[in-house]
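One structure coming up, written as structure tokens, with questions to follow.
All protein chains but one are shown at their positions in the complex.
== chain A ==
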Amino acid sequence: MEQKDLNLLDAVLGFQSYGNKANPWPLCGRFVLVEDCVDTSAAFVLHHILKRCFSSHSSSAVLFLAFSHPFSHYDRILRKLGCNLAAQRDNGRFYFLDMLMFQCPDEGKPNHDGLASVFEKIEKVVKALRQDKKFFSIMIDDISFLEVAANGSSNDVLDLLHYCHMLTSEYGCAFIVLGHKDIYLNGERPALILEMEYLADILVKAEPLATGLAKDVHGQLMVLDKDMQREQGISAIKIHNFHFKIKENGVECFYPGTKV
């Protein structure tokens, strides 16, 4: 496996020794919540994980639920990162569900069942995938648009998230979600984002640089790893803080003050 361009983010997410027999896919059975805000987008974390998915095992696959951008957008970005999504799609390793126009039926309607139809789509793909792909990931590119599609019902969103969480423990797949923190801050009780933070095994949080704008640093990342009692026992919460700089063909991560 290519090990040369691993950065701090990879190390923190456990990608430093993946791809071998012992550690085929480090995010197995884990729920990764990526949180960002208006000032600092964390979409690059999704792109990064996506790229890692395809550069690992040949029996890994991704199911991508796109609520905010079309396929061509991701294809263009991933091409810059050295990964051909269209080819992966043709290989059967990348399943792209275009949910841009998706809208739940209103509550009063007879066929109202929350987001059960979305889960049905996911499970159909998952069942097809698990025949020959051992390690797969489910990605949702924007939780807030999912909430819009669910007519603003955060409870429906949480139901769907619960079912996806269930898939991670049942099939050992990874589940990666991007959400926006700041749009929930004004509510009297920002339940959705808090519930997601409880659910998450790994929380990746992107923020603008605390000390103000800088040319060479685009923001700071906090990665919180709750390694709860998966089979190997209980361990503590680990926190990593570092800075990042987004480049055309990747992202550079470094500890504060260590950039040359």
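Simple rule for what comes next: a contact is a pair of C-beta atoms (placed from the backbone, for glycine too) under 8 Å apart; a residue touches a chain by one contact, two chains touch by 3 or more; residues count from 1.
As a working rule, contacts and distances are computed from a predicted model.
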Not-shown chain resolves in UniProt (candidates "Translation initiation factor eIF2B subunit delta", "Elongator complex protein 5", "Ubiquitin-related modifier 1" or "Piso0_005309 protein") to "Elongator complex protein 5"
Contact with the hidden chain, among A:Leu100, A:Leu194 or A:Leu213, goes to A:Leu194
On chain A, the omitted chain is touched by residues 113-114, 116, 119-120, 123, 127, 130, 155, 158-159, 162-163, 166, 169-170, 189, 191, 194-195, 197-198, 205, 210, 222, 224, 226, 228-229, 231, 233-242, 255-256
